[in-house]
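As you look at this complex, bear in mind that one protein chain is not there, while each of the others sits in place.
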Amino acid sequence: MSTTRLAGVLAFLLGVFVLVPLFINLTGRWDFYYTLTSVALLSVAAAGVWLTFYIGRINIGQGAYALTGGYVSAILITQYGVSFWLTLPLAGLFCAAVSVLIGLPILRLRGVYFAMVTLVLTEVARLTALALPVTNGAKGITSIPLPGELSLFGLTIIPDFSTLGNPKLAFYLMATVLMVLTYLVLWRIVNSRLGHLCRSLQQNEELSASIGVNTAMLRVLAYAISSFFGGLAGAIFVAISQSIYPSSFVVQDSVNFMLYCFLGGLGYVFGPMLGTLLLYFGWDLLSIAKEYQLLIYSGALIALMLVLPNGVLSLLDKKGGRK
Amino acid sequence: MEQILANGLYLGAQYALIALGLTLIFSLMNVLNFAHGQMYVFGGFVTYTVVAQLGLPFIVGLIASAVVLAVMGALIEKFLFRPVIRKSKRDESTMLLAAGIAFFLDAVILLLFGEKQRGVPKIVNGVLNWDMRIIMPYDRILIAVLAVALIVGFILFMQYSRTGRAMRALAQDRMAAQLMGVDVDRYSMIGFALGAMLAGLVGGLLVTITGINLGMGGPTSVKAFLMIMIGGAGVISGAIAGGFILGMMESVGLTVLAAYGDITYLVIFASLMVFLAIRPQGLMGKPWG
Partner (left out) sequence: MTPILQIKGVTKRYGGLTANNDITFDVAPQEILSVIGPNGAGKSTLFKQIAGFVTPTTGEVIYKGTKISGLPPHKVARMGVVRTFQETTIFKSMTVRENVIVSHHLRSKASLLGFFFGSAQAKADEAEFGKSADDIIDFLGLQAIRNETASNLPQGHLRALGMAIGLATHPDVILLDEPFAGMNHDETMRMVALVRRLRDERGLTVLLVEHDMPAVMKISDRIVCINFGEKIAEGSPAEIQANPRVIEAYLGSEDAAIGM
């Protein structure tokens, strides 16, 4: 790892874990915690969408997995008394398993066809949540307890959130740690052989098969990892809002995940993180514009598209930088 | 039974018209127009404004919807899609643009027309009652007939007019069409305008029956995607088939599955997944359109 890159990573970590809490403490803008926690979680889900883009598939179905992950966590906590911390990986794994079943047939589709099917998938998830008895229909699942204590061999690693004076900060730290881990994994995938193979798939699936890549398996694997991230993010969202409804993640959210990836830049690992930050924060800041919020937001989106059709991070390319 | 069929045909005619516009844009430019539903809503509001607020006849409202949306479509193609398609590395970038336009139209609709549900007075009164087997208000019949007439008109236009033929050539093979001397930019613009116009016309037709509101844009787009997936994206006959099939499925589902709660759409989606797993290109599409 080059020194500049190392310095960049350290600066990022310093900013996220020291400067932001400091800034919020000084200004008293506690609401920023909620915004930034959301950004961190959304960027985890967006990281998954980005990975499907990386194998050449337009994924507009991440909302389905976020919803599924949320419900899995909520049901396990409220009905089976499972610890929140255990439901996190379970929610991710459940989503990954579901995505393997769904992915096997639909990943054969390409381009716009795959995009449309995934879009429909979000709607399927919502309708399923409405129809199933275990999800409690439109009433959803509410008053889910805050995350409890996580201890290992009697040693408390994470205290019970309900005993904390400031659960907002705790959620912020949890979400950002998860985000850092997610992007570490994503970065590693992209820069290891797995990523190279994904790129080969993105660029020429037939050739990829003829050099001996099991393309069907690789596609499903990437999609499963993607859905794992989606489920994880969904489960934490539920922990924060302490409730989940069939409409907690809808088509709009799925489209947004895709937009985050596009805006940041599909060729850059940290594109979805930047895209999420810009769009979510931008939207939040624009709330001062009241009824013109959506107009300005979408106008800016279109303008960005015209100026930088390959994403914000493509600015770096002109200076000769790489991802 | 007859009632279900009649409802299905009525729904199908409008759905087919929506899907036609979407598939036309897709086949010409390989753009999945996320804003299609919003264009439909916009068309509805234009008719509402002309008919309910200015007090002009319905047909004037319908024409106004068509003209406004056609101009809007042409401008969107020329100033937004064309430059982005030219500059971007990946075709998918147009999806972001389309989604941005969908948001933008939502915002414009909100500012111009507000969030209230709007409708216009019935254009014809009375109900057809055929021996209690089919009961259908006359205005619905009129709208369905108009929709079918528009579909037929559109097919004839695509089949026999010079412009229609040029667009079909373009849809089949962009490169070859260019070599044959088809002005690609011009016909892309006309095609987009035509697609938007169709969306606007359906909006204008339906505002007389179901009314229109801001929230209808997104779901309408999703339904339109469903239809062209069923029929095969980029194929005119596929869009029409997809529209009627979805209309029929909805009509049958709402009656047959009513006992099990609101699961019609869940069943439709699930069967679509299975169908696409077997036949990924839809009923009439080319593989990987």
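Points to keep in mind about this one:
Lettered A and B in written order, each chain numbered from 1.
One rule holds in what follows: contacts are C-beta pairs under 8 Å (C-beta built on N, C-alpha and C of every residue); 3 or more make two chains touch, one makes a residue touch a chain.
Since the model is a prediction, treat every value here as computed from it, not as a measurement.
Every visible chain touched by the undisplayed chain in the complete complex is listed here: A. One of A:176, A:200 or A:227 touches the chain omitted from the figure, and that residue is A:200. Only one of A:25, A:79, A:210 or A:241 touches the absent chain when the whole complex is considered: A:210.
Take subunit A: the residues that touch the chain left off the picture are 188-189, 192-194, 196-197, 199-200, 203-204, 206-216, 221.
Definition applied: only the chains that are shown with their structure count from here on.
Put simply, the C-alpha centre of subunit A and that of subunit B have 32 angstrom between them.
Note for the complex: subunit B touches subunit A at residues 26, 30, 32, 34, 80, 83-84, 87-93, 95-97, 99-101, 103-104, 106-108, 110-111, 218, 222, 225-226, 228-229, 233, 261-263, 265-266, 269-270, 272-273, 276-277, 280-281, 288-289. Residues 53, 58, 102, 105-106, 108-113, 115-117, 119-120, 123-124, 127-128, 130-131, 251-252, 255, 258-259, 262-263, 266-267, 291-292, 294-295, 297-299, 301-302, 305-306, 309-310 of subunit A touch subunit B in their complex.
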